[in-house]
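In this view, the complex is presented without one of its protein chains, the others remaining in place.
Chain naming follows the written order as A and B, and within any one chain the residues start at number 1.
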Amino acid sequence: MPLTSKHLLGLDGMSRDDMKLILDTAVSFREVLERPIKKVPPLQGKTVANMFFENSTRTRLSFELAERRLSADVLGFQATGSSVSKGETLKDTARNIEAMKVDMVVMRHSAAGAPHYLVRVIDANVINAGDGGHEHPTQALLDMYTIREKLGRLEGLHVCIVGDIAHSRVARSNIYGLRTMGARVSVCGPATMIPRDIGKLGVDVYHHIDDVLPTVDALNVLRIQMERDAGRLFPTLREYHNFYGVTRQRLEKAGRAITILHPGPINRDVEISADVADSEHSVILQQVLNGVAVRMAVLYLLSSRN
Amino acid sequence: MRKLKAQIIDEAGFERTITRLAHEILEKNKGAESIVIVGIRTRGEFLARRIARKIEEVEGVTLKIGSLDITLYRDDLLGKLEQPQLKGTDILFDLNDRNVILIDDVLYTGRTIRAALDELIDLGRPKTIQLAVLVDRGHRQLPIRADYVGKNVPTSSSESIRVHVREVDGEDSVLLMHPELPE
Partner (left out) sequence: MQYLLKNGRLIDPAGRRDEEIDIHIVDGKIARMARGLSVASAQVIELKGKVVAPGFIDMHVHLREPGFEYKETILTGCTAAAAGGFTAVCCMPNTNPPIDDESVVRLIKEKARMALNGLVDVYPVAAVTKGRKGEHLAPLAELAAAGAVAFSDDGDPVHDAEIMRRALEYASMYNRPVIQHAQDMPMTKGGAMNEGLTATRLGIPGMPPVAEDAVLARDIQITKYTGARYHLAHMSTAGATAMVRAAKAEGLNVTCEVTPHHFTLTDEAVSDFDTNTKMNPPLRTREDVDALKKGLKDGTIDVIATDHAPHSFDEKQVEYQSAPFGIVGLETALGLVVTELVNGGVLTLSQMIEKMSTNPRRIVNLPEIRIAEGQHANLTIFDPAAEWIVDIQAFKSKSKNSPFGGRKLAGKPVGVINNGEAYWI
């Protein structure tokens, strides 16, 4: 039973069967990561290009590790210092990379829809590693994997995403993925960070974090873009921390064990307090490990699909 | 649809073959001390459990049993029409310096065993790897042979062998099937 699509562009519209296939396949790769030799050969002879038009050390390293552990040849490409800064278009860059006989392209880009454009101009399998404020499907899949690993299921859980929902691709992919898998999803943040009409996507909106915590099973805490947003989307970092920061005191008041996720890198004591990030309910480091397994599953499933 | 040509092993014969294989393994390894059992998914996994149980009965020991999913090591993955679902490798013990008894149902081209050997070697450094199969039907494409064979069955390459195990198929038997006829 192969994946329905040749590419992984997003979770919006992806079937439950496809998501389940990726998550179940990732279990096998999670086991590979525990072996003494953490490398298996299914992508031997395949070339994967990682096209990162936007800086992202973590996602790029995670993909690169996943590719190498599947024995693929890996081609790294970073926009800084490349011809993109000399005005070359995405189309020309992509076609040049493809001319090197690349089988798969993993792309991170600052514009929503960039990978959707890419699949129209090249033949390789395309994996979206984050497109603007649109989607980051492998992040959401690893979040779902981690929640399922920790809590045993996704269906019927209440997952709340806290932070700048408006500009977050992680939030969108989580909403599409978790809702498809049967979870209840809510979002929480100041009104300036909640995008218009988001309720129509089937999520509940909260502006006060203490209102939502008593029913939450897992909390996905988004990173605050401090440089960009302070003074524009919220007044000060102190005020944000006071009203939306996830602290031990808040969690204790809620009176239940809430699993804490964070896509990283974390701003300690801004969106999340240090003791919560390091607590036994935090699965932040498991997310990192599971990210490699989930990306291996996606690469494997797309590459071996006819 | 393929039609049945002959039943090669029946229910009782199946049990006798398992017993004989268990004894041969014990004899060659001078007991169960150093051996671990690894079955290749799917049917080899069930055969492995049967053989292991038989050895345990005879020797009064508990054996370590694992299962191997060789999908990631196959050399025909990219040409396959149907993408096989990963079932995962499940070997929760150390292979170093053990005598690994690798078990599969049918030995044919040898490619599955090649993949299994590669994977086992990535998982550790066994002292020996010994291969036990229920049926050897010939037509090898690689220099591989079994150490323990339930039954040698001469076949033509257009025929097929079907192994049924109780756990999956409700009965124990080995069937030889006619070549596939066009509809």
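Just so we're on the same page, contacts are C-beta pairs under 8 Å (C-beta built on N, C-alpha and C of every residue); 3 or more make two chains touch, one makes a residue touch a chain.
Since we're looking at a predicted model, the values are computed, not measured.
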Neighbouring displayed chains - absent chain, whole complex: A
Options A:Leu33, A:Leu65, A:Ile122 or A:Leu201, residue touching the unrepresented chain: A:Leu201
Candidate in contact with the missing chain, chosen from A:Arg60, A:His134 or A:Arg184: A:His134
Among A:Ile97, A:Ala114 or A:Val298, the residue in touch with the chain that has been omitted: A:Ala114
Contact set of subunit A toward the excluded chain (per top definition): 12, 89-91, 109-114, 116-117, 121, 131-135, 166, 169, 172, 195-198, 200-201
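As a working rule, only the chains that are shown with their structure count from here on.
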Intercentroid distance (Cα basis), subunit B paired with subunit A, Å: 41
Subunit B-facing residues of subunit A, complex: 1-2, 21, 24-25, 27-28, 31-32, 35-37, 39-42, 300-301, 303-306
Parts of subunit B lying in touch with subunit A, wherever the complex brings them together: 69, 71-74, 77-78, 80-83, 85-90, 118-119, 122-124
